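Structure in structure tokens, see below.
Note that one protein chain of the assembly has been removed; the remaining protein chains are unaltered in position.
Now for subunit A:
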């Protein structure tokens, strides 16, 4: 006898389409004044992210920071996810989630300065600004932070806390065993853990289709036993926020982990060291640009009468000023308060071992002058 013993389906959530139309089944609040005010705030956040991102890319071009990974086009994911989280939740991300990181800090200029420090080659950038000190520093090695998220959620569960770990990973990461292990473990333990797969269609040059034979990446959670797996229009901040809120509520009420696949598109190259024109056409990018998250939100806000060109001009100027402030603070730190050789050593262990003390003396004796131009030349 053959009989069906399991089946699944994946729901896709999209509330705001690329033309700025709100879906009929969107939460009613977005048709009302308070919802509009919320959307204006998110719009401002996303524009700040866009302006920061462009500035950071330019700083790399002029040699003022090192390699930088642009998040252009993905702003709605980070903004939606971070806005849904509580302060004492824990965010773990890859290296591209600048928006989420900026959003999570009340000291947003300091958060931007820290991001510049990271990519400017100064470890102090990994410190967290402001209130979200429990968040993890960005993770470069793909998917490994999924394991850390499991540990964080385990700690929350063991201590019976009402907190949630949120782990943002890429589409490429889903090919790694780490992700399966983490989803599986989260499912076994019903952990308060939300996985957000930021499917920006590319892992450096490799398109999404090379990463998985599955129709959606959300369904990877199904095999692991994750009960709540959704695909979301990641360029729609409303859908991102609403689904994340639901996932967080489920986690807090003991219903376990969630897998959210956020469909978006990496408009820029992988990093400033990459040239995306080697592996994808200009037409494809142009098409994707029509779907990006800022255009649709601005169209909607203008249509409901809470945004206009004057607001836009003022916002752009304000964002530029705030970003310039962050850049100025970054320059001040690296130029006037540079790290010394001591900083390589003193944080290796709680107490400096004898061998490292000896090596520190050597490093001090041969210390180079970091204020000189030639030190920074290649």
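Here is the rule we use: a contact is a pair of C-beta atoms (placed from the backbone, for glycine too) under 8 Å apart; a residue touches a chain by one contact, two chains touch by 3 or more; residues count from 1.
The working rule: contacts and distances are computed from a predicted model.
Per its UniProt entry, the chain excluded from the display bears the name "2-oxoisovalerate dehydrogenase", taken from "Integral membrane protein", "2-oxoisovalerate dehydrogenase", "Oligopeptide ABC transporter (ATP-binding protein)" or "Stage 0 sporulation protein A homolog". Considering A:9, A:310 or A:355, the position touching the chain not shown turns out to be A:355 (whole complex). From the set A:64, A:184 or A:316, the residue in touch with the chain omitted from the display is A:184, counting the whole complex. When the full complex is taken into account, the listed residue touching the unshown chain is A:158, out of A:28, A:158, A:282 or A:365. Contact between subunit A and the unshown chain involves residues 90, 123-124, 126-128, 133-134, 136-137, 141, 144-156, 158, 165, 177-178, 181-182, 184-185, 188, 343, 346-350, 353-356.
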